[in-house]
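Excluded from the complex is one protein chain; the other protein chains are retained at their positions.
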Amino acid sequence: MFQLTRNRQDFYLKFFLKLNGHFSLLAIFLIFAFIAKESVVALNEHSSSFFLDESWFPTEGKFNMVPMLAGSLFVTFGAIFLAFPLGLFSGIFASFYCPAKMYTSFKRAIELYTGIPSVIFGFWGLMKLVPLINEFNPPGQSLLAGILILALMVFPIITLSLIASFEMTTTNYYKVSESLGLKKSTYIWFILLPSLKGQILGATILSIGRAIGETMAVLMVCGNIVKIPSSLFDPIRTLTANIALEMAYATGSHRSALFLSGLLLLSVVGFLFFLFEVFKKRFSWKV
Amino acid sequence: MSLSKYPWKGKLSDEECCETSSIISVKNLSLSYDEKKAFNEISLEINRGCVTGIIGPSGCGKSSFIHCLNRMTELYSNTQVKGDIHFNGTSIFDIRVNLLELRKDIGIVFQEPTPLPLSIISNIELPLKEHKFNNVQDRAVQALKDVGLWNEVKDKLKTPANNLSGGQKQRLCIARTIALEPKVILMDEPCSSLDPISTDRIEELIHGIKGKYTILIVTHNLAQARRVCDYIFAFWYDETSSCGQILESGTCAEIFQHSQNKIIRDYVGGIKG
Partner (left out) sequence: MESLTKWLSWLFGLVLIIILGYILGDIVLVSLKHFSWNFLLESPYSAGRKGGIFPIIISTLLILCISLLAVIPIGLTSALFLTEYSDRNNKSIIFIRKSIEILSAVPSIVFGLFGNAVFSVYLGFGFSILSGGLTLAIMALPLFITTAEKGFRSVPTNYRLVASSLGMSKFTMIISIIVPYALPSIFVGIILSIGRALAETAALIFTSGYVDRMPESFFDSGRSLSIHIYDLSMNVPGGDVNAYKTSFVLIVLILTTNALINTVLNNWYKKRIAL
């Protein structure tokens, strides 16, 4: 039996662990590399058409991505616009106004939101929300539906981050605030939240990243028409949904263009991540 | 520290320090945390305009006692309070009492200096605005002057209060309390985390503002009690009921020089601590 000496054992172990440890680094590198490689064809042949073509008609070689980029941006920022107050007030509710006995259950409920798969959010949106919107302004599949569903998916990030920050804040400030006869709301808006500006910003950036990357839910409720939306009730198609819908049968430069939009998404998320890191350093907050 | 700077030191008179009238009247007050009693059936009167000290070893409920006086104990869900406390004639537990107003009238300075995470001037302005005072800025500046902090911070009013030293922070906390023009100021060992010079400043401050305010100070430091207080309540730990109670009370001189109670005599004499 081949017996390694203890030193030899440790040496091989270190080498083996070091090799495996770098796997994540390799993975991220490979992801960028492969996606970039697949996008090269599209970049070479059609570099200007991504903004100048009439629209996205891949079969005819037209690859204007702007309508879908617009769709992604509108639905993301609309969702954040809604998710921010949702997250803020539900966090405040949990920590300040919720009866103590309900606190854990409420927190579990919010955590449950994060556990529901995006497909099920999309499904429920399709079954219930879209017909509801349809009553007011057909068709129901629209930017609005996307915004609402995405907001529901993304707000827990802000809520849970707030609740965690509240739990960690020194309780001294609350005691001092009470001893000065300050109202609860004064404490919340003028003392506590301003001191958590950094965490709130961080959570918002995370939410934006999550929202921009969402595929299934927006695919199912947004209608998938390639057109820059002119109203909340217009159907839209996001970059992500575009990839999901067309990858199965795309070939050649069409496929390459889809990879390119993937590269675009990757870059946006990478940029957000970079922003997050910069803020973390500058304001030195723990998220 | 020459005695001439502190003319009241070294002079412990037997006389009452002023015309006594009671501002806070405590009757049979008991406090328990989760069934365990902190102190039992305490009754006392706090005289208006005087500095009253509460001395005694740790664990007999001194801090808990003064936290009851402006109902700070209600912040913790496991406390039970029995008995009554009257402030200016009305019970503080009366339904009609506005808790926020009560806390304005009876302010408290904690052991750890805790300025709010705002700028120096906002620390004082925020409570003033909250309680709807006029001339907020002038009052804030005056408060800073009263505690002797003005010269040290007048150039950096908008900087974070947390950047101040311990002694400065504590004086800021006192400033924000007196800016609200309370009737009573409760102080829970305000100097225990400070250096001697800061302690000195605060004692000077206390002497300067008494008369206008009634001050109730809990202190471990017997020398400080001797320097600063007009009246003393001595708490002690009672073995039988395993909680705090008052062993003796009286003017400063009475307690330090002619104490009737052997335990207290030993305590203030430094024989037992």
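Lettered A and B in written order, each chain numbered from 1.
Here is the rule we use: a residue touches a chain if its C-beta (ideal position, glycine included) is under 8 Å from a C-beta of that chain, and two chains touch if they have at least 3 such contacts.
These figures come from a predicted structure and were not determined experimentally.
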| item | value |
| --- | --- |
| Displayed chains contacting the withheld chain | A |
| Hidden partner chain, touching residue among A:41, A:66 or A:216 | A:216 |
| Sites on chain A contacted by the missing partner chain, in the whole complex | 6-7, 9-10, 13-14, 16-18, 20-25, 27-31, 34-35, 37-38, 85-86, 89-90, 92-94, 96-98, 106, 109-113, 115-124, 126-128, 152, 155, 183-186, 188-189, 209, 212-216, 219-220, 240, 243-244, 247-248, 258-259, 262, 265-266, 269-270, 272-273 |
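Simple rule for what comes next: only the chains that are shown with their structure count from here on.
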| item | value |
| --- | --- |
| Residues of chain B that touch chain A when the two form their complex | 70, 72, 75, 77, 99-104, 107-108, 110, 112, 114, 116-118, 126-127, 130-131, 173, 176-177, 180 |
| Chain B contact footprint on chain A (complex, rising order) | 100, 172-183, 186, 190-191, 194-195 |
